[in-house]
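For this view, one protein chain was removed and the others were kept in their places.
So that you can tell them apart, the chains are marked A, B and C in the order they are listed, and the count of residues begins at 1 in each.
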Amino acid sequence: MRVGVVGLGHMGSGMAASLLKAGHMVTVYNRTRSKADALVAMGAAAADNPADACRGEAVITMLASDDAVRGVVEGREGILAGLPRNGIHISAGTISTALSAELTERHAKASQRFIAAPVFGRPEVAAHGQLFIVAAGAKDAVAAAQPLFDAMGRKTIVVSETPKAANLVKLSGNFMIATVIESLGEAMTLVEKGGVSRQQYLEILTSSLFDAPVYKTYGNLVANRKFQPAGFAAPLGQKDIRLTLAASEELEVPLPLANLLRDRFLALRALGGDDLDWSAISELSAIDAGQPSS
Amino acid sequence: MRVGVVGLGHMGSGMAASLLKAGHMVTVYNRTRSKADALVAMGAAAADNPADACRGEAVITMLASDDAVRGVVEGREGILAGLPRNGIHISAGTISTALSAELTERHAKASQRFIAAPVFGRPEVAAHGQLFIVAAGAKDAVAAAQPLFDAMGRKTIVVSETPKAANLVKLSGNFMIATVIESLGEAMTLVEKGGVSRQQYLEILTSSLFDAPVYKTYGNLVANRKFQPAGFAAPLGQKDIRLTLAASEELEVPLPLANLLRDRFLALRALGGDDLDWSAISELSAIDAGQPSS
Amino acid sequence: MRVGVVGLGHMGSGMAASLLKAGHMVTVYNRTRSKADALVAMGAAAADNPADACRGEAVITMLASDDAVRGVVEGREGILAGLPRNGIHISAGTISTALSAELTERHAKASQRFIAAPVFGRPEVAAHGQLFIVAAGAKDAVAAAQPLFDAMGRKTIVVSETPKAANLVKLSGNFMIATVIESLGEAMTLVEKGGVSRQQYLEILTSSLFDAPVYKTYGNLVANRKFQPAGFAAPLGQKDIRLTLAASEELEVPLPLANLLRDRFLALRALGGDDLDWSAISELSAIDAGQPSS
Partner (left out) sequence: MRVGVVGLGHMGSGMAASLLKAGHMVTVYNRTRSKADALVAMGAAAADNPADACRGEAVITMLASDDAVRGVVEGREGILAGLPRNGIHISAGTISTALSAELTERHAKASQRFIAAPVFGRPEVAAHGQLFIVAAGAKDAVAAAQPLFDAMGRKTIVVSETPKAANLVKLSGNFMIATVIESLGEAMTLVEKGGVSRQQYLEILTSSLFDAPVYKTYGNLVANRKFQPAGFAAPLGQKDIRLTLAASEELEVPLPLANLLRDRFLALRALGGDDLDWSAISELSAIDAGQPSS
């Protein structure tokens, strides 16, 4: 297929590479153009603006915020202007359900199609075409995009015909991760103050019921209490909790855990933690217990 | 070794069976004597009272509450009276850190030794000698008890020389499980109200970062919203959160997640959920969102 | 002074009446024009649109939401277009700090002045010129508006030269009221389940340390458990908590009480309480305790 990829961070670049390897014709665009170089060397074409990346049947956006998505969708050189009739915009980033609903409507008015297809997995997973993709959108659109999903992911689950449902799943997934971080922060502070080492406690957890990547990855961060460099920075984690809360408000679902996480991120940022990994919210349990990191 | 086992519920019976299979000489005691029959058939001796089960080098208690432990420890026919000088009382149940500290002191005064060795694993795991054991106690006592641990468990981790530290680890482990239940309840209510099926959501979680027994086991319960028969009844879950909160108060460690869980259990019981599995606290998220189970 | 009043609900009408009584020349505007009739009979002029109400030195807006304020500020017939150079827009309603900051900037660009002056008091208090006014804005603007404040209020406190600070005070005041409602809901559920009547408990509170209007007014509502007709409807209370949370996020101030209130309003609305008074959030404590209203 002919497909554009807009947004060439670590994730977007990995996804574009997977598409190229699978034989698709890929046009890439990034605001900072140099990020396209490696992909051009692999066979991609470089676009001058988002609209230029929309000459094929589909365009994939992989951007970090609602504002960034708006920036490539709107305007004369934007995706809405550039995408052909029946063209498909696949949003792969973590955006709000509200923006997803808005794009669904605006693309429909422009006789285009919109799919939300947020991904689970890290950059290296993306580069190997092994992402886990959660998609939602009109059946025909999802079917048409399937070859692209197959190139980028090891598995695609379609959860709804309404795109924003997929964004909700992605947001709630990040919310689940943040609850794991918080629970590790509280439990490790408790046992450490009771005389048990954090590392030993983590070993116990992951040797039993908690033998999962999320506990191993974040458990090590929380046990070692080193939050730099940030794999996923605190402001990004905060944004996802904010979007989760916004979705819960629209759906009228109380979420006490998300509220607690909201406050944790506010406290972390108030204490100067903008550059830390989001798992640093676990330190707040220790601070409240009079056990700040040395 | 010669060892007694007091408390022959599913777990205690499994542990006694493992000890017998490993060649230890086991005397068993249970208030309802018939529970000893199967073990006697396997070669165990049956004691008339807890003191009678203390004729060997060690006695293991596997009971459901602090009160039950006090019931077999105190009095003329209790463990304190029956255990010989240097005898070891190994408490394998989930008891409070306060009782653990008290028993440590009382056994010491009686020239006996006390180890806390709570176990992780279900009855069938216990019966196969594959428990995960977290032990704490004086080094010589733990070393002396090692053959018993080897018979009952696949792995023993010693976390401290102070017994109550092991109880703290066990309590915090159950607290961690309860936080998983709560997070599943909130997230599944959210995505379901947003149009995504609970089962599909669980599949997404356990296909990615959350690929762990705790998410599979409890995820299925929360997704299916069937909480009977109870694998672990709500009042027992409530008790463990209560003991976690008591330990956190003694250690001066705020635990907002445990507070939330406290209230969840109170609401569950106020709504008549005493006979339900503890994972039924997940229904409270749904009720708060106007989505009670049909 | 010549002054416009835009928004003639119970509060706005009362304020306009007080201005007329004090001898000011008042032009009034309301989307539903008939609401102006009584004031015209008292000597006010009726404007055809918001801009028409801006012919004097100042215009006061008293509207229920950010959207409503935007609706009268923007466009050809809006306040920004109609207000003369140096004219003062006094926003008396409960709006977001973000909109307040935005209006401060937009009026400044239009060489106009903006004051936030939210009011405390009910409609009958407004009609008697006895409001409590919390104002913030540039010193010269506040000084120029003082005769208007004197006509409408018994007291004006100037809290800052930055308008949005006054909005923050108003929002946090409503947040404080909501915390009182929540605390009454929890405490009355507790004592009632313990055998003490809600009315008697309220009498005890208001006979001692809690002898204040906020406890008397809301205490009666919570004790009697009758929430219709709504004095201040649940969606409006929810809005104010939402705006309080938004302000707290901008200022990086965790607010656990506001989070709890957020969830209470979501649950109330999910259970169908849109038409109830905001004090109905107190029923959620009773529901959680298995004591729903008969």
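The rule we apply is simple: contacts are C-beta pairs under 8 Å (C-beta built on N, C-alpha and C of every residue); 3 or more make two chains touch, one makes a residue touch a chain.
Just so it is clear, the structure is predicted and the values come from calculations on it, not from any experiment.
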Visible contact partners (per top-of-document touch definition) of the missing chain: A, B, C
Hidden-chain contact residue, picked from the options C:173, C:237 or C:273: C:173
Subunit B residues touching the omitted chain (full complex): 242, 248-249, 252-256, 259-260, 262-264, 266-267, 269-270
Interface residues of subunit C (partner: the chain not displayed): 97, 120-121, 132, 134, 155, 157, 159-160, 162, 164-165, 168-169, 172-173, 175-177, 179-180, 182-183, 186-187, 189-191, 193-197, 200-201, 203-205, 207-215, 217, 244, 247-248, 251-258, 260, 285, 288-290
Missing-chain contacts mapped onto subunit A: 263, 266-267, 270-272, 284, 288-291
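Methods note: only the chains that are shown with their structure count from here on.
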Cα-centroid distance, subunit B relative to subunit C, in whole angstrom: 53
Rounded Å distance, subunit A centre to subunit B centre (Cα mean): 38
Sequence positions of subunit B contacting 2 or more other chains: 288-290
